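All protein chains of the complex are present and in place, except for one that has been dropped.
The block that comes next holds chain A.
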Amino acid sequence: MKEIYCKFKSTRDDVAALIEQNTEISTDHMTPEIKLRLITPNCHLWHSNGDDSPFLEPFWAFYWPGGQALTRYILDNGERFNGKTIVDIGSGCGATAIACKLVGARHVIANDIDSVAAESIKLNSELNDVTLFITTQNLIGQSSAKCDIILLGDMFYDEQFANIISDWLKKSMTKSSTVFIGDPGRHSFQNHPMREQLKKLACYELPKSCKLQNNGLISSSVWEMSI
């Protein structure tokens, strides 16, 4: 299967075609104003264990609950994002970055180190008639002095990675930047010392479609980090 991935990785058109073949356009989520190409229960890959997937790790093919809550918050509180320069880390399907554009952000960088995710973000931004700057560079660890807002939708799914992100935020955050985090109560987030610096802004109940892909989770919250 890796060979297929590499083969298709070679040209962007092929990747786009492969994404279109294996996903469907969905609005069955917390932000139905945004159309997204996702692997849904109507797609055969949903029912697979991943062995027959042409994609290595299609994280971008699911709209993660932390991202859904964060995106809902952005759409409902547009004034906080209007006119701002924003970086969306681990952009995935790109929904959060798209929402920023929809509420009038000046400049939005959708960042995901997965090149297939980058293609999926491009397809989804086109679906919603917005233009994003997409980069696959690893921005975590780099200086982010120029941006007003950093967005982290469901990035605390892994203990080690949670620490890398929190260390980076501690070092790179300036007084003028704001960090928004969306998280559905993952283990690595619930017990993270960083929690003390966070203020809860909103909590949403997950819709049925989202619960189905996140066994055991029922709600998702948005947090703001202050220094």
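Quick note on the criterion: a contact is a pair of C-beta atoms (placed from the backbone, for glycine too) under 8 Å apart; a residue touches a chain by one contact, two chains touch by 3 or more; residues count from 1.
One rule holds for everything that comes next: contacts and distances are computed from a predicted model.
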Of the options "Ribosome biogenesis protein ALB1", "37S ribosomal protein S16, mitochondrial", "Electron transfer flavoprotein subunit beta" or "Dynactin subunit 4", which is the UniProt protein name for the chain that has been left out of view? "Electron transfer flavoprotein subunit beta"
Give the residue, chosen from A:Glu57, A:Asp129 or A:Asp167, that touches the chain omitted from the document. A:Glu57
Looking at A:Arg12, A:Arg106, A:Lys146 or A:His187, which residue reaches the missing chain? A:His187
When the complex is taken as a whole, what residues of chain A touch the one chain not shown? 39, 41, 45-50, 53, 57-59, 62, 157-159, 187-188, 211-218
